[in-house]
Each structure stands twice: as C-alpha cells, then as structure tokens.
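Before we start, here is the structure in question, set down as structure tokens.
Up next is chain A:
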Amino acid sequence: MAQRVLMKGNEAIAEAAIRAGCRHYFGYPITPQTEIAAYMAKKMPKIGGVFLQAESEIASINMVYGAAATGCRVMTSSSSPGISLKTEGLSYIAGSDIPAFVVNVQRGGPGLGGIQPSQSDYFQATKGGGHGDYRMIVLAPASVQEMASLTIKGFNLADKYLMTAMILADGTIGQMMEPISFEDAEIEHYEKPWALTGTEGKRPHNVVNSLYLQPDKLEIKNFERYERYKIVEENEPMWEEYMMEDAEYCVVAFGIASRVAKNAVVAARAEGIKVGLIRPITLWPFPTKALRKAADQVKSFISVELNMGQMIEDIRLATECRKPVTLCNRAGGMIPSPDQVLQSIRDAAKGE
Partner candidate 1 sequence: MAVVFEKPKALTDAVLHYCPGCPHGIIHRLVAEAIDELGIQGKTIGVAPVGCAVMAYDYFACDMIEAAHGRAPAVATGIKRCRPDNIVFTYQGDGDLASIGMAETVHSAARNENITIIFVNNAIYGMTGGQMAPTSLPGQVTQTSPYGRDVKHCGWPIKVCEMLSTLEGPEYIARVAVNNVKNVKNAKKAIKKAFENQIQGKGFSLVEVVSACPTNWGMTPQKALEWVESDMLPYYPIGVYKDRSAAKEAE
Partner candidate 2 sequence: MAKVTFNTDLCKGCGLCVNACPKGILAIDANQINKKGYSPAVMTDQEKCIGCAFCATMCPDCIITVEK
C-alpha cells in the first residue's frame, strides 16, 4: 500500500509541483493560497530550485512566461483578484504556445470581494479571462489528493499541448487537511525544440512571440491552435459519475460544491429520489459527452455552484437545453449546506 501523508490542500499542490519537476516558482502574496508560496520558499532553495517573490502578480506571470520559454517546468499561484492581473501574461503565454502551470485558489468577488471560498472565477478560467481567442486546461480538484494528482497531471498536459493548465480550487480545499499519496504520479517528458536555450551556433535562432502583424498569418496561428484544442476536447475531459446508473435527476457540481452535493445525493436517495451526480474534473475541456448522455436519461439537472450560476451555462450548452437545469447556489464566500442542495433535489423531483 502506498505511503500516505497528511497534508493541507495548498501544500499538496506545492509538493506535487516539485515532484512533477517544477524548480521555479514566481508569485505574489494573496489569501487564501499563501501556503503554496510559503512551502516553495522553504523547499526550493534546498533542492536547487528558485522561489522568487515578485513585485506584483503581473511581474510574476511574466517571469513564468520567460521561464516557461526556456523549457523549464514553472508555476505561479494566486487567488481571484491576483489572477485578474495575471490574465495579461496568460494571454501572451497562450499566444506564444508555450506550457505553463497556474493555480487559482478562488475567493469571493468581484473586486476585492472577500477571502472566503468561492467558484466565481469559472467564467474567467474556462472562457479565457485575458484577451484573444485562447483556452486553458482547467482542472477542478475536490480533495487534497486531487490537489496533488491534478497538479502533476496539469504539468504533463501543459507540456503535451503547449498551453496553460490551471488548477481552479477554492479556499476550502486549499485549507483542508487529508491523507494523500504521491506514489502513483507519472511524470511525462516532452521534447522542447522551441525553447530558448541559446543557439550555441548550432541552429537558427528560436523566437517566442505572439505578434503577427500580417492578419493572414495571425489567422493561421489561431486556426492551428484551435486544431490542437480540438484534440484536447476529444481526449482529455475528466469527470466522475456517482449513482448515475438509474438516476432520474442529475446534480452537477465541481470542487467543494461536489462534496456537499454528494451528501445531499445520498440523503435524497434515502428519501427514495433517484438522483445521481456528475462531477466535472476538467472544467475545460468540459465533459460534454457525459452531460449529453445524461440528458437522454434524466428528467432534469441541478447545477450546484458557489457563484451566481456560471457552469449552468455550459450544462445547458452541453445538453442543448433538452432538459431543464435549475441552480442551487450560494455566493460571496458562502457554501450551500447539504440541506439546501437536498431541497433543490426535492424541488426538481416535484418538477418545480
């Protein structure tokens, strides 16, 4: 049996990143993700890595851009307002087709918002955030174990598809402690002939760039990028199904909301309501096929979110609005109780 260690969610991300080969961390302090930086500050100097506290989120994401361009595995982490600042760099990284790894331990917004857990950056993470046509692979852990395993997965996917992988977590999972194991982690290695390493006089110069003043060339770049995204959408959606075999109603929830929802599903089953749960693990690519299949089976969907209803739009798109979708939500840093979710399931079962 694999050795298990008790860790905080944020620390699990940091340790997993190091195990994934990340030796460079650039960040700027913000609650509630500071444990990641603190862990890196302690560990990196002892293993020949670099922890650098930058002057701003903008500087740190641009340090990531430079570091990633050399082919190194590199990361930054932040929370909602800080991610807004980083979107400039995320757009450049996407436009330059290089891999990066970013963590957003979400807090309530908009603006300075609060410091309590939230999922209100779903749109920002899955629809872009920065300017231009681009996507990020968005991974939504629901446990401390997944904080670790999706971090390693994220580094692998970023290298594989030359794009940013983002962990979209929240303050609860970041602060939660659970026993986890690192032993199954598989580190993949990819050639990076595009990396800035110095020509050594042996090859033409490499250029990492997102500027194409000729529109036809810029268009080609965009189409090529979206061809790659299509492969990601085909191969990489991840989700968990829970009690869906005979389900007549389907709760959809990710991250911390899915843990609350699971309790409510069990309680509803005890009342005789045939309800199941689909938990998207990748928010982009969204598990469209799983939702579409469920739409043939269930009478309605309930989207449980810690925001004003963002993923619900993707559920409607994925199911082509064939079945009604209701929203069960809290916002601003509040978390729905299992009873609130249970009531939403009861309402759905009554056809309300």
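Note that in this section contacts are C-beta pairs under 8 Å (C-beta built on N, C-alpha and C of every residue); 3 or more make two chains touch, one makes a residue touch a chain; residues count from 1.
The set was built so that all candidates are chains of the complex that A comes from, given by their letters.
Small disclaimer: the values here were computed from a predicted structure and weren't measured.
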item	value
In-complex contact partner of chain A, selected from candidates 1 or 2	1
Sites on chain A touched by candidate 1 in the complex	24, 26, 50, 52, 54-56, 58-60, 62-70, 72, 74, 88-89, 92, 96, 196-202, 205-211
